[in-house]
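Pasting a structure here, questions to come.
Yeah, one chain of the complex is gone here, protein chain that is, but the others are all in their spots.
Up next is chain A:
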Amino acid sequence: MLSGVQRSYSAGVKRVDDRYAFPGARDASFVNSLKLTMPEDYAPIPIYRVMDRDGYVLNEQEDPQLSQEVVEKMFRDMLLLSTMDKILYESQRQGRISFYMTNFGEEASHIGSAAALEMRDVIYGQYREAGVLVWRGFRIDQFVDQCYGNDDDLGRGKQMPVHYGSKELNFVTISSPLSTQIPQAVGAAYALKRKPNNDACVVCYFGEGAASEGDAHAAFNFAATLECPVIFFCRNNGFAISTPSNEQYRGDGIAGRGPMGYGIATVRVDGTDVFAVYNAMKRAREYVLRENKPVVLEALAYRVSHHSTSDDSTAYRSAEEIEMWNTLEHPISKLKSYMVHKGWFNEKEETEFVSGVRKQVLKQIAISEKKLKPNWREMFEGVYADMPKHLLEQQRELEQHVEAHKQHYPLKSFKQ
């Protein structure tokens, strides 16, 4: 399933005598007729899937045979994510939180990949991976408190909404600059590899747009040359804000860069098929830990969401196209069909679950909204491990100013 890095050679081509091999391409053979190697000379890396659109398993041997309990958790987590997204999106529209990003259409990529990992595996995300946190047990109150930046926000109100992080869940705090996390993930993987009896890998999520940044190249190349147990999970959802993937690259997606480009084992999956993502991730994890080498895993999906609450994607794509991906090809409906065939689906339970989540999120919004923000003095904390003198002075200066001008500052919203 993983496209190996071994190349096959066509007939009539002589192997290089090792003594005369060029150091830059030791395995390359010589030919004596000139030819440009064209992109078309390579077939696109195939898309692995387990289910068809109607939730039928195409090859029984590929059914991961997950228990009813696990499949139900997958389904419920996908529903929870989607339901929470709808409400928090609306709450931004109503001006209750300042910003939000939904995950519609990518629920299977999140849940399928997270389910195949161990909690000790370290996650570096981009910003659209809330489902991974859902699977790991990040609670609704934790999501909503972060979006409000209140005193219970683990990130202490420092960042915009959706910039989640959890030490407990091994999920490194999100940073808005794109792709910066990819080489960091490689470094973390290298350090883990050197720990005695290491049995944890690093998973780095990023989009196909982010893969255009220089950091992505650095990360792939470092991971290959320094042999790091990292899984590069590319969520190729077709859009970087408004820019479609055909203006982002001309090669065979991000998967195409793996084997030939960087010498990295690679797999491409249908990101709307939760079992395909699960199987691929499981295999990738085994491989990176066994070989201490990276894997590129490209999950193809469609960003049903607008980029964020700052974006209206109908300005650059048709509503019909979005609707198709939101119905026929939707990851949740595929898993639902699978469960129907198994006799595991119960309409009433689904409705009750969704309405329960709705109530819980709405109630949490009411609670989180009322909570105070952290003490404003915390603005100066965490810049350094200990607060240096110049920051202590600035904090004192602001304290005196605020004390003298209380009426001009929203002190009532902040802890004292």
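In the analysis below, a contact is a pair of C-beta atoms (placed from the backbone, for glycine too) under 8 Å apart; a residue touches a chain by one contact, two chains touch by 3 or more; residues count from 1.
Definition applied: contacts and distances are computed from a predicted model.
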item: Protein name (UniProt record) of the chain left out of view, among "Ubiquitin-conjugating enzyme E2 G2", "2-oxoisovalerate dehydrogenase subunit beta, mitochondrial", "Large ribosomal subunit protein mL39" or "Cytochrome c biogenesis protein CcsA"; value: "2-oxoisovalerate dehydrogenase subunit beta, mitochondrial"
item: Contact with the hidden chain (one of A:160, A:219, A:297 or A:339); value: A:160
item: Residue touching the undisplayed chain, where the options are A:119, A:154, A:169 or A:398; value: A:398
item: Residue among A:27, A:199 or A:247 touching the omitted chain; value: A:247
item: Contact footprint on chain A, counting only the chain that is left out; value: 98-99, 149-150, 157-160, 163, 175-178, 209-210, 212-215, 240-243, 247-249, 310-311, 315-316, 373-374, 376, 378-380, 383, 390-391, 394, 398, 401-402, 404-405, 408-410
